[in-house]
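What you see is the complex with one protein chain gone and the rest in place.
By written order: A, B and C. Residues from 1 in each chain.
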Amino acid sequence: MEKEKNHTAVLLIHCPDKRGIVASVTDFLHKNNGNIIHLDQHVDKDNNVFFMRVEWELGGFNIPVQEIMKYFQYSIGTSYNMHAELRLTEKKMRAAIFVSKLSHCLYDLLSRFVSEEWKIEIPVIISNHTVLESVAKLYGIDFYHVPVDTSNKLLQEQKELELLKKYDIDFVVLARYMQVLSGDLIKSFAKPVINIHHSFLPAFPGAKPYHSAFERGVKLIGATAHYVTTELDAGPIIEQDVARVTHKHSVQDLIRKGKDVEKMVLARAIWHHVNHMTLVYKNKTIVFT
Amino acid sequence: MEKEKNHTAVLLIHCPDKRGIVASVTDFLHKNNGNIIHLDQHVDKDNNVFFMRVEWELGGFNIPVQEIMKYFQYSIGTSYNMHAELRLTEKKMRAAIFVSKLSHCLYDLLSRFVSEEWKIEIPVIISNHTVLESVAKLYGIDFYHVPVDTSNKLLQEQKELELLKKYDIDFVVLARYMQVLSGDLIKSFAKPVINIHHSFLPAFPGAKPYHSAFERGVKLIGATAHYVTTELDAGPIIEQDVARVTHKHSVQDLIRKGKDVEKMVLARAIWHHVNHMTLVYKNKTIVFT
Amino acid sequence: MEKEKNHTAVLLIHCPDKRGIVASVTDFLHKNNGNIIHLDQHVDKDNNVFFMRVEWELGGFNIPVQEIMKYFQYSIGTSYNMHAELRLTEKKMRAAIFVSKLSHCLYDLLSRFVSEEWKIEIPVIISNHTVLESVAKLYGIDFYHVPVDTSNKLLQEQKELELLKKYDIDFVVLARYMQVLSGDLIKSFAKPVINIHHSFLPAFPGAKPYHSAFERGVKLIGATAHYVTTELDAGPIIEQDVARVTHKHSVQDLIRKGKDVEKMVLARAIWHHVNHMTLVYKNKTIVFT
Partner (left out) sequence: MEKEKNHTAVLLIHCPDKRGIVASVTDFLHKNNGNIIHLDQHVDKDNNVFFMRVEWELGGFNIPVQEIMKYFQYSIGTSYNMHAELRLTEKKMRAAIFVSKLSHCLYDLLSRFVSEEWKIEIPVIISNHTVLESVAKLYGIDFYHVPVDTSNKLLQEQKELELLKKYDIDFVVLARYMQVLSGDLIKSFAKPVINIHHSFLPAFPGAKPYHSAFERGVKLIGATAHYVTTELDAGPIIEQDVARVTHKHSVQDLIRKGKDVEKMVLARAIWHHVNHMTLVYKNKTIVFT
């Protein structure tokens, strides 16, 4: 669904299902001279919840950007008891990347950033090690070494929060960051954190999943990108994929092959996130592709 | 998107893209008390064409089924220059299966039919050989041997057309039928014909694709389900898939592994077709999944 | 690796790794005028175990079939402390299929059997329900209704064992059989039992995996074929595969899409088993493809 996306707005909506929602929303946009580019909706019958993503051109739209949400809530939102979020595609999202020692995801993200495959900003990289400082330098990105351990976690996370604030970060990517963020950090930041876990969740949560996969003798290994919640490896899944392995593959082979799955899965999840295609409801991610 | 689908209607629409189409269609349904179950739309920006599939519950809908299209065209269709098709999910579609000697697709289709995985009717099987007559008998389905060859094609296809008419067939499935249907038959039948081709089209059209794939040394083999047009293996693609092969696989292995890909691809294409999820425009198939 | 396979023998070997094993085995075959068709070996470096599958033509081989193992153990096996198994491809393996109410795997297996895609015998179908008796009758296969429940398990499994013996069964396929076999049955039968589990193990073991997958919001569903051990869903994995799902899919959709994955995964596992391509070591399956 790629194409000139400048100057469009996206509404991400969920509410109790009811007759007439699509008609009301599209009528609202139409009457205010908004040209719909994409519209996707979904009804979860079991839970009776309505979900919608609608994107329209801002050029010619009658309502000024800063007034859209107010008018929308007056006209429609309140009466349907909607949870609605407005996103403007013109603004580049700002990501902070957290890494430890492994470089494959970082390199992949940076190459997409510098080649402008992704329209985002990556102003800062934070790590509990110094190993990847040189990569940050290479690409002229600010790097901070914040050596977290069990004794200093509270203090160090405070520093991280300040950095996220200072750099005006919209979302965090944990690119094989080997520390668990505390519930406090997640709540204080209060914006999305995307993690890549190196297994096909819910199989093999926690540490050393490739070793566990090897022990179990699985025939496919996987990776899972998910939004981070306070429960480890249990947040809403954005994207997953797998790769075939055989008895010939050692643990080292699984790790090597897994790296490729991880970086692809993480990249696709970020793509969906920065293009405002994801909507989290309870513990699931609706991905409007 | 499966769930109680009885008593719903589906509109499949395409027209030149314009502002307000979604609002108009959903408003029409809403005002006539139709509860939308699914709505999916797509705009082909390059060709400026709007596509839409909308499904709503007939229970409580104000307009009688036989009047829907008339009212829809009055209210909306004509002004937008729409091509619109109405489908009623209550009615079971009736398929005729054409086969030659290979049984794998036939067995798979019949097992889905008899186990009611598919809500369709298969009243007749037609073949240019008698090899699979016993399979038809096994499942109590009428079987006709229509031995087509170059000398008698015109006459035999006339018989086939009569059978399709007699059995009130909605669509034909060529389940590894090794004859090319004439343009005359396709035009006279004037309803969808779905073919499974045993390669990843447009690679290896025509006869013996597995032999060609073996010769070329490809690392994946594939299958393609498409609507049949007068041009051989060039009709709108509904579904494709592939399977990995290696140097260890002989032509016989490719044929064996290919059978599984063929039957899965054909089954998924038929599923989409009978659930009114496909819309053909020019030489492409929009599949609203 | 398909091709005229009649009159070949297969040796499946494992032993502590040591220099010269391949040379010894191939030399033994060569000296006795055996033409090697396939040879595959693997060394598990971590555990220092050597694995091998070698297939050779029996035509012209100097040692009579019934003497091969004796000579082999004298010449080589004993000195390398080998575990070796001889298989003759001429003999068709005899499978018993256990089913409950779901028919998709059964239909798929039977269609491969009757169309001779598989060179096996399926003399008997056993079920704890009578729902699928008609399918057995359709294909002329003996059917036994053995209604197992918690109160009569011991007795009923005794009947099953007698049937397996009576029909001279080489391996059992649990084709979505909804009962757990007791450890006693598994031990008494003492031959391979292949199960298809409807999840990507070790994720979602036990009952209702599609419901769990739906709740967790995974983006891929899977199926796992494994040899049955006394521990539920924990036996050596033979084959696994996955299918992509989205938020649009209900539990019913997962079940429907899962059926296709299950029948393909089970079929590939059986193919490998009946072609003597599998070797179980500890809790893993080496699959020589």
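Couple of notes before you dig in:
Here is the rule we go by: a contact is a pair of C-beta atoms (placed from the backbone, for glycine too) under 8 Å apart; a residue touches a chain by one contact, two chains touch by 3 or more.
All figures in this text were calculated on a predicted structure; none of them were measured in a lab.
Of the candidate positions A:33, A:75 or A:103, contact with the hidden chain is made by A:103. For the chain missing from the display, the contacting residue among B:24, B:100, B:156 or B:240 is B:240, taking the whole complex into account.
Of the listed residues A:176, A:259 or A:276, the one in contact with the hidden chain in the full complex is A:259.
Chain A residues in contact with the hidden partner, per the touch definition given at the top, are 1-3, 103-104, 107-108, 111, 115, 117, 138-139, 248-250, 252-253, 256, 259-260, 264, 267, 289.
Residues touching the missing chain, restricted to chain C, are 3, 19-20, 22-23, 26-27, 29-31, 33-41, 43, 45, 244 (touch as defined at the top). Panel shows chain B; residues 42, 44-46, 51, 200-204, 216-220, 222, 236-242, 246-248, 250-251, 283-287, 289 of it touch the chain omitted from the view.
In the analysis below, only the chains that are shown with their structure count from here on.
Centre-to-centre, using mean CA coordinates, chain B is 36 Å away from chain C.
Here the CA centre of chain A is 41 Å from the CA centre of chain C.
Looking at chain B, residues 3 sit in touch with two or more other chains.
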